[in-house]
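The other protein chains are all here in position, but one chain of the complex has been omitted.
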Amino acid sequence: MELIFEGLREAVARILTLDRDLLEAASASLVTSGSATSLSVVTGVPLGAALGLGRFRGRGLLLALANTGMGLPPVAVGLFVAVFIWRSGPAGQLEWFCTRQAIITAQYLLAAPTIVGLTAVAVQSIDPMMRLQLTALGATRLQSIALLMRESRLLILTAVMAGFGAVISEIGASLMVGCNIKGDTRILTTAIALETSKGEFGAAFALAFVLLGIIFALNALTTWAQQRARPQ
Amino acid sequence: MELIFEGLREAVARILTLDRDLLEAASASLVTSGSATSLSVVTGVPLGAALGLGRFRGRGLLLALANTGMGLPPVAVGLFVAVFIWRSGPAGQLEWFCTRQAIITAQYLLAAPTIVGLTAVAVQSIDPMMRLQLTALGATRLQSIALLMRESRLLILTAVMAGFGAVISEIGASLMVGCNIKGDTRILTTAIALETSKGEFGAAFALAFVLLGIIFALNALTTWAQQRARPQ
Amino acid sequence: MSGTILEAEDFAVARGGREVVRAHELRIREGEALAILGPNGAGKTSLLLALATLLPFAGRLRFRGSSIDRPLAFRRRVAVAFQRPLLLDRSVRENAALGLALRGVSRRERDQRAHDALVRLGVAHLAGRSARTLSGGEAQRVSLARALAVGPEILFLDEPFSALDAPTRETLVADLARVLRARGVTTVLVTHDRDEALSLSDRVAIVMGGRLRQIGDAASVFATPVDSEVAAFVGVENVLPARVVSVTEELTTLRVADHLVEVTADVPAGDDFPLLCIRPDDVIIAREPGPTSARNALAGTILRLEPIGRRVRVLLDCGFPLVAHVTVRSARELGLAEGDVVTASFKATLPHLLARHRAA
Amino acid sequence: MSGTILEAEDFAVARGGREVVRAHELRIREGEALAILGPNGAGKTSLLLALATLLPFAGRLRFRGSSIDRPLAFRRRVAVAFQRPLLLDRSVRENAALGLALRGVSRRERDQRAHDALVRLGVAHLAGRSARTLSGGEAQRVSLARALAVGPEILFLDEPFSALDAPTRETLVADLARVLRARGVTTVLVTHDRDEALSLSDRVAIVMGGRLRQIGDAASVFATPVDSEVAAFVGVENVLPARVVSVTEELTTLRVADHLVEVTADVPAGDDFPLLCIRPDDVIIAREPGPTSARNALAGTILRLEPIGRRVRVLLDCGFPLVAHVTVRSARELGLAEGDVVTASFKATLPHLLARHRAA
Partner (left out) sequence: GGGGTTGGRPASAAGPAATARQDAVPDRPELLVATTTSTQDSGLLDILIPDFERRTGYRVKTTAVGTGAALAIGAKGDADVVLVHAISAELAFMAGGNGDRRLLVMHNDFILTGPPSDPAKIKGKPILDGLNAIVATGTPFISRGDKSGTDILEKSLFKQAGITPGAPWYIESGTGMGQSLTVASERKAYIITDRATFLARRGQLALEISIEGGAPLLNPYHVITVNTAKFPRVNGKGADAFADYLVSERGQALIATFGKDTYGQPLFFADAGKRVEDLR
């Protein structure tokens, strides 16, 4: 118990003193998870919307795959990406092993299915007659999708936050492909794991509190936006 | 690359031979994640619905907290739970360290916020006038919530799958509180991590494929149910 | 008709931070049917929903004499059919039985009562269908059936027949009126259809611009609106500035433009320049001045003939503009054409007088 | 009125795996206004949406003579206002401009055109409001404005005025009719309001039970329905079994119960037992048999008087049941009461005859 308070104290102290290791890890976390989430949004939201609204063959299968992707085990994704970017792997010449690019790739694979799957359900939650009305108004498929995406923005925002939350707090993949290199690929979660295995539980809690603080701040912002958008 | 194929081959072989370790790990995964998810559903769905529909003070804060919970780092949760159930901790006399109960507890903490947060958004996606109509029909608060939950079942199902996917594929917490004890708390993800750290990458892939297979099967089922429920 | 069943005082409803409707006093009598009429956005729905305790309101609301402390108990004694049919994604049967299910009525009984209501609304054959696949009118009927099924003491209906086909509407309105009256159910209904208001309701309330402007028995509200806005709204198209010439026991003589007009209506206190209101329906058109019981006969030129469904709107110039409605048959038989000079007449008993400067 | 703008052949629409409407042939003429009438669930909406290429259909559909290969291009030349106003969660202005935005019209131009449409519908003052906060009628007006704003060649309207208040509806219908005619816009509108159909449309199509039953100019469809179901639907309440007694050049004499009736209508080929159809509006009630131009005068007892809005439905027993509609004013002037014996008369030119065994 007192470990937790110690962690809180240490978190505050390290934030107030702008502790360099902490800042590095926090910024590495934000950069990698932010990039991975952005990529997932750019590719996953349109794909999810298309999956949710489309009527093509194999759609059910793709949806099930996307939903499965929400449960991709980070260690497995990490291993998978590692096998690709190791020197012996097909993408070995990229020399991405132990780099942020590798972390972003792995996190992208983790975040994208979540965003695709939730977006698909989000756009489906709109009255099907609304889709017909948009078609009637002369919308192309793409325009319809764009409009319905905007219409279900509250849910999509949640999808994005879920994706971001999943990757910024995951460790298995980032550790395996990023190597937890201090000042570079050491992100908050891998730092927490390291401190934990060092037995520095207070420091681990401190890092965890910083991580939670970041996630909370972002969520408070989006929750506020969500609820503001909600009709009374 | 050939590691991946080797993994697939090994997965098939181990499934066909009903490999005992594999079965043990898979059943442990299903039992722990299944229990954690069930608990989260029982407590989280009503709570989420209440949060989504309510009008009380502090609702925004609670929603932001739930959303933050979607990004709870498993290692941090694991550490947190561990501190509680270690002998030195406040719940030490339970003797839960390295037990499935501990894993279920930690996974519950991971799944519940996801389910609460997504359920809240799910029920909010229903026309607000529908809520008024239910009140008009003489529904109590609880009845309204129950009806709206049923009405947004497609989204809630997705929320549940997201929660389940998150915990059955997480490792940080389960490893930390469950200890990966062979034949007991060794679940699929911790087994993957172990094989990976042994350098038995093929075996790790085999386990990963089994895990993905389980998640996919469940998702195919629910996706099918979802899409069947979708009006044409 | 006994006492007051629902009573609102200093009643005001705000939505989106803006007051949208206000009523100084509104008493709904036990067993009556009250129609609420008004332009779009006037606040009819808001008023109705607030009376049903579904929107927050300022002021007092009393049900059978006592204030409503437990809204849930009140709501379980009334029923509301919303303007849009809000059906759950379930079978029609389940939707119709929903109110009963929420009240804990046994499955057998609620299936029976829901069935009866669906039969009454002519949609029993849809019972097994998913509510999501109904046509607009079918959905509205199910929504009505759901409200009827609970056997309410007060029935709040928001444009309940707007999506119904004409024959159904006609028979249903008659049928409903009979049933509700027989059971002594108090009905408050918002409608845009004056005919519906007339046939279904005992009294009519006019809501305009967020105010309850007038309430009274249906015929009198249509005949004697309280001000020119209400007059225009209820279809009194002729609101003419007049000057009082003489007042006797029996008749008031007024000058309208160059004509003298005799009416039996009372002059608004101390107003020598009242507004003369004549319903277009009350103006009779004839080819010849000939003998008629109507006191006032004016010659006029037909400026325009506009068919409105089965009636024709005749715009006359009698020195002042006068609108008359005649049936298509009459118009045909009289051979009316634009430019014709005809005689327009109306009885002295039909017009009424409005104070010109009545506060809106 | 020139050629055919939209033409459907062997047209069938299925929903939920069931055929819900079928039309053997339907030609919509350039510039006309066609009203589709029919009972709830008849398939009007399905037909309308399929004609607008919004639902899958079987059969052929041609626009200006050629089949529609690129539905998107077609849809951008037409506009649809749905039965429910489906507005996006944005401002009213954005909603009204949506069709134009999708067509890539510049912001300035679309704001202007959306504004014009909103003004026409009387909701320009709501431009900045969120569409989620509109009242039912306001929302319907915005939905209409959105359809008008794109300047379509064909306007598909599904019960466009159902939520509008009566005065707005009256002025809007007249206003719209004028504008659409002036611009040569072809209009297909589903409505439940016979008056609306009469005033707004050139032709009327009757859809019942999933079939296009009859199409023709408005007056003739209402006057001469093709079968007893259509007759009942369009308000021809009197459909009486008759027997042909004699046929001359000028007149057909029929026996209805114990009475002889003379009509000018043609006898359906080879049917000696046709159905005699008389609109209740065409039956005149008088106290005395007196001199009248009507050929047929029958004595009857008033069984029931039912007010329907501003008219009274009179159910007579003339040896057979006969329904007449009179105005409230006439009923009052004649002092009608249940049990009275009166004379019901109708001109020989007004009724029409139906084959009794016409395939439904």
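Letters A, B, C and D mark the chains in the order given here, with residues in each chain numbered from 1 onward.
By our rule, a residue touches a chain if its C-beta (ideal position, glycine included) is under 8 Å from a C-beta of that chain, and two chains touch if they have at least 3 such contacts.
Computed from a prediction, not measured in an experiment: that's the story for all the values here.
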item	value
Candidates B:Thr68, B:Thr196 or B:Thr223 - the one touching the absent chain	B:Thr196
Chain not shown, touching residues in subunit B	82, 86-87, 97-98, 175-176, 179-183, 186, 190-191, 194, 196-201
For subunit A, residues in touch with the removed chain	86-88, 92, 95, 97-99, 179-182, 194, 196-199, 201
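Convention: only the chains that are shown with their structure count from here on.
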item	value
Chain-contact steps, minimal, separating subunit B from subunit A	1
Maximum inter-chain contact count - chain pair	A-B
Separation of mean Cα positions, subunit D and subunit B [Å, integer]	57
Whole-Å gap separating subunit C and subunit D, where each centre is the average of the chain's CA atoms	23
Per-residue overlap in subunit B, given as positions that touch at least 2 other chains	231-232
Subunit C residues counted as touching two or more neighbouring chains	15-16, 84, 133
Subunit B partner contacts - residues on subunit C that touch it in the complex	49, 52, 54, 72, 75-76, 79-80, 82, 84, 86, 88-89, 98-99, 102-103, 130, 132-133, 146, 150
Sites on subunit B touched by subunit A in the complex	1, 3-4, 60-61, 63-65, 67-68, 70-76, 79-80, 83-84, 89-90, 114, 117-118, 121-122, 124-125, 128, 152, 154-155, 158, 161-162, 164-166, 168-172, 176, 188-189, 192-193, 196, 201, 204-205, 208, 211-212, 215-216, 219-220, 222-224, 226-227, 230-232
Partner subunit D, residues of subunit A touching it in the complex	127, 129-130, 132-140, 143, 147, 150-151, 229, 231-232
